[in-house]
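Report on the structure given below.
Apart from one protein chain that is not included, each protein chain of the complex appears where it belongs.
Chain IDs A, B and C follow the sequence of writing; residue 1 opens each chain.
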Amino acid sequence: MGELLFEAKGIGKDYGATTVLHDIDMKISSGEIIGLIGENGAGKSTLMKIISGVEKQSFGTMTLRGKPYSANTILEANHHGIGMVFQEQSLVGNLTVAQNIYLNREKKYSTAGFVSWRKMNVDAKKAIARLGLDLDTSKKVRDLDFATRQMIEIAKVLDVVEETASGKAIILLDEPTTVLSNEEIDKLFENMRNVAARGNAIIFISHRLDEVLKITDRIYVFKDGAETAEMPTKGADINILYEKMVGRSTTGEFYVEHKQTVPTDEVVMSVKDLSVFGSFNHISFDLHKGEVLGLCGVEGSGKESICAVLVGDEAPTSGEIVINGKNQNFANPYQARKKGILGVPKERRSEGMIGILSLEDNILISHLDGLTKRGLLNGKKTRAIADEWIKKAGIKCTSAEERINQLSGGNAQKVIFARALESGCRILILNHPTRGVDVGSKEEIYSLVRDMTAAGNSIILLGDTLDECIGLSSRCIVLRDGLITGSFECQVGNKPSQKNIVEKMM
Amino acid sequence: MTKKKAFKQEYLTKYMYLISLVLVMVVFSIFAPGFLSLYSLQNIMFEAAPLLILAGGLSFIIYTGGIDLGAGAMVSCTCVLTGIYIAKMGNIIVLLMILAGVVMGTLNGVITAKLKLPSFIVTLCTQNFWNYVALILCPNGSIIIPMNMRSIVKWTTVKIGVIPSTFLLAILVIFLLYVFQQYTFYGKSIFAVGANANATRLAGVNIDAAQISAFTISGVCSALAGALYAYKLKSAVPTIGTSLTLTAIASVALGGTSMAGGRGSVLRTSIGVLTITAVTSGLDMMGADPLWKNIIIGVILIGAVCLNSDSQGRDLIIK
Amino acid sequence: MNRKWENAIKEYSVGQQFVLRVKDDAKRDRITRIAPVILLVIMTLIGAVSQKDFFSPDNLVNILYQMSIPLVISVGLMLVLLIGSIDLSIEGNMGFAGSLVAFLVTNGTNSNNFGIWGVLFCIFIGALVGFITGFLHVKARIASFIVTYAIGSIMTGAAVLIYKGTAIKVLDPAFEVISRNKFLGIPYLTIIAFAVFLIGALILNYTAFGRAVYAIGDNELAAASTGIDVGKVKILVFTISGCIASIAGILMCIRLKLGQSSIGADQMFPVVTSIVIGGGSLAGGKGGALASFIGVLIYTELVNWLTLMGVNVYLRGVIQGIIIIIAVALTINKNRRTIAK
Partner (left out) sequence: MKKKILAILAAMTMAAVTVAGCGGSNGSTTTAAPAATAAVAATTAAPAATAAAAATTAAPATTAAAATTKAAAATTAAAASSDGIVADNEADTPVPATIGSTKIDKAKGAGYHVGVCVLSLDNEFWKQETEGAKLAAAQYGAECDVLTCDSDANKQLQGIKDYIAKYGDKAVFVVDPCTTANTSNIAEICEESGNYCSIMFHRADGLFPKDFPHFVVSGKMNDYVNGQKTAKALFDSIGGKGKICEIQGLLGDDSSLNRHNAFNAMLKTYPGIEVQDSQSASWNQAPAMTLTENWIVKYPDLAAIYSSNDSMALGALEALKAKGLNGKVKLVGDDGAEAAMQAVISGDIVETIAGDGYLAGGYGAAFALQAAEGYLDVASVPGGRLFFSKVTFVTKDNAQNVIDKFIKTRDPGYDYTNLAFAVDKFQLVTDK
């Protein structure tokens, strides 16, 4: 292991009266990849923010390459060779790849204030080549797909810090894999190793413990703002980590399988020869009452697009969606909801949460027309319903009046679920329901899913991981290149192995 | 800071918009003797009435994050229609005007929502249209409600107790708007659209309907305000609206409603209206040099908005 | 597109379909991008066909002359719209600058004769006002719509204060020269205006500042996270806008030889419309120098055309309105998932 790059001693942070982080020690040596895990609100992000200069620590000291270190802005941190890749993408759509990579660093390429985009593009090409990427850097980021953007994001940070501290940089990756497909993840890991091999250090945050175990050398575990464990990766396993994270040992029943319901034969929705040009073709399946139907497939296998069609967000090119005997053709999600289909969208912040509105409004928004009596809503009643959901779903908040964007990711997601349940829709489309959600909340969400089916609802699930998909579903449909390549029954006890599903996916 | 303190501050910022009104009142009662006299207070109420209705309706478009630059024109249009035809049909005209308001507002709404054009442009263009109707119906500046018809419009000058009847009407409208905003699902979805249109859409809310309803409300209120102005001025005035649009928007913002959409309240708006009206008449009574009036009002506006702006939206990007 | 592809599904594999669809989207995207240009061509053709004078050299010079001041305004407004804000104070600033410059150069009211220094002073004041506006907008967190509205009314008041109601007649010979003399048949004023616009375009497209403006308009948080001082950029944008507004005011004063607040009247909304027609967006991040230029040109041609046609004075506004709505409907990039506000 290389020389010691960075050391934090007794770092703590408090907002007003509440302490969110106390007494964290951390060592980072060059060339190592460090895993950082913990539930949402465990303090990971706060620590990252402190190291990357977004926030200032309240206590403790940090030293970088032997010298005391502190950064007031991201920029300052970058100059010290510390860069962070943020969870929500921080790229600018209407600028080119090159302009994004060198945003706010144009000096190098400008003469008398005027920038030469040509020179910039040349360097940009080099920068992304480091991650084995090759594309026209004068392209607008707007026109690129999510995964590529993520790569560019990393390339950008990498470039920033390596320029200042060649081979001594520290890169913080916050949930970089959530938007990536499996092979892209592998590519990313490979690149991470290369970067580390050059002597840089990487801190890797993820909720997917398997990934953490796969890529990291050392793991720090956080819980409730404190550091509960620091261990080398070899010798650690999911159960240990899980225990350290949530304080109780993981039950084998992670997916609450004992509550898994056996679907009835009653068909609530049957999809016939559904096609969207260029996304998927000739998709047909029946959804039964009380069923959890998992859609498995890599990014671009068409599963996303199927969801979009079912929730009325996208128009099918041909085919039928038959609900109680009638062919339905949704012009928009509103009509879909009216027919009893509602989705829990993938991008929580932009598509799920109505940020500045209260929890109450967020929970009830999909059912307000149902609650209206003689054109009016009953304030007391709506509040009561909201409070009930907050209890039922175990949402941590001060009151139903709190704004949703003040909640942690997991809690916000529970609110979105509460909305879906409150809507009274019988068919729910869950698109990555546990993306970016901490293990604790995950389990609660899973049991919510079970409750739904128990109540006779039907669910179409796009799992965040294949494992999740198998664990939750009572049946899985596997897609490849927009076509159904297989279908697996997943009764409790004889769930198909990931292997035979992946075979069908690739 | 401690919870208690936080709570206090929350409370303070929540009712700051009231404080600024009181502030204005106090200042003027010092500098302009007689400002708090019954006569002048009644004036202020009488003046504020139509603007209250206009701004109240306009608020809903602001909630959606849009803007209605055509409100003034609609006022002109309905003011003219009322002024001209009241002689023929009496007070029933008001109902017809409300109908006209529905049509005008909905047209704006449909164009904006269905064609997905920025309301800024749409209303900017459609206003030419209402102005045009107003002008061709009333080419020579203004048409008076004939003296012998004055009995019809008498009720507007009546005072119930000490309160002018029109002011009570305005209060009633504001109350209705408040109910609409707070206790109907259109009201709620209007706010949701302003806060995050995409999420609202995916939550299965009919956002087009929400947006259109906002415009309809604004249309109706503008129409009502227009009719009221006709009653107030006892005449049809095709240019009455020109200066009103921005005044109305200003008073909405002055109440502290966020121009970004998603947050606000008609109560805030009505306080904003009262503040602006109080300021203008206060300046008159101070005998402020007219050359300075615009300047003073501008400064006061900035100051008041500073105080009032809805602190809950602090973490939002201000545009 | 649904129906359009129905049969194609049978012929191609999903992969091929995807390629086709991407191609198709790209095509539609390109069309919306060049829509303003198409519109411009159509507008020009209509003008040429319906009015024989439309292409007469005199009229072309007219169009150039009449678009010059809107073009100048568009430089500032373009920046403000790109960051998603709006500047209603432009009219007030123009009126003020026009009055102030008339007051400072040789004029019929007083014995001042500061010449170029007067002009420069005006521009400086404009920038200062712009700075204050931006400062209030950013630091006091007041929505630009309101703060600029207030500043606008303040400046209008200040303008009237300068000339106390009696418009000031400008006698400075230099003003005469700029508005009258021509270079290759093009008035100096127009040339100045185009120069200002060109500088604006260069700054927007070839400087870090320009990129920062785009970045903020598109994704303010992202811009901030890369260390761009968003506040500073915004303030600078408003400063430029104010400075540009007073240049426009001065040019207008040169055009009219008279300083009064009304020279700013009804100058700003047409330019906003023009920029949107050109493909700019009020939400920020979209549009640019070229878009503004085309937009302004279309708008000017439209107005010019309406006059040549001798449209009924009352109908004019309505026809203009309808044409603009249709124009924007054609040029704006629509997507069923988005909602316009």
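Keep this in mind: a contact is a pair of C-beta atoms (placed from the backbone, for glycine too) under 8 Å apart; a residue touches a chain by one contact, two chains touch by 3 or more.
The shown structure was predicted, so the numbers you read here are calculated from the model rather than taken from an experiment.
Every shown chain touched by the omitted chain in the complete complex is listed here: B, C. When the full complex is taken into account, the listed residue touching the unshown chain is B:Pro238, out of B:Pro238, B:Gly262 or B:Gly298.
The residue from C:Val101, C:Ala167 or C:Ile244 that touches the chain not shown here is C:Ala167. For subunit C, the residues touching the absent chain in the complete assembly are 51, 53, 56, 58-59, 62, 65-66, 108, 160, 164-167, 169, 179-180, 187, 252, 255-258, 260-263, 265-267, 303-304, 307-308, 310, 312-316, 318-319, 321-322, 325-326, 329, 334. Although one chain is not shown, part of subunit B still touches it, namely residues 32-35, 37, 39-40, 43, 47, 83-84, 87, 107, 110-111, 114-116, 126, 129, 132-144, 146-149, 229, 232-240, 242-243, 280-281, 284-285, 287, 289-291, 293.
By definition in this document, only the chains that are shown with their structure count from here on.
Inter-chain contacts peak for the pair B-C, counting C-beta pairs in contact. Centre-to-centre, using mean CA coordinates, subunit B is 29 Å away from subunit C. We define each chain's centre as the mean of its Cα atoms; on that basis subunit A and subunit C are separated by 42 Å. Residue positions of subunit A touching 2 or more other chains: 313, 332.
Chain contacts: subunit B has residues 198, 201, 207 touching two or more partner chains. For subunit A in complex with subunit B, the touching residues are 16-17, 311, 313, 332-334, 336-338, 342-343, 345, 350-357, 361, 364-366, 368-369, 371-372, 375-379, 403, 405, 419, 423, 425.
Of all residues in subunit C, only 83-85, 88, 136-137, 140-147, 149-154, 156-158, 160-161, 164, 220-221, 269, 272-273, 276, 281-284, 314-315, 317-318, 320-322, 324-325, 328-329, 332, 334-335, 337-341 touch subunit B in the complex they form.
Those residues of subunit A lying in contact with subunit C across their complex are 73-75, 78, 86, 88-95, 99, 103-104, 106-107, 110, 113-115, 275, 277-281, 302, 313, 315-318, 332, 481-483.
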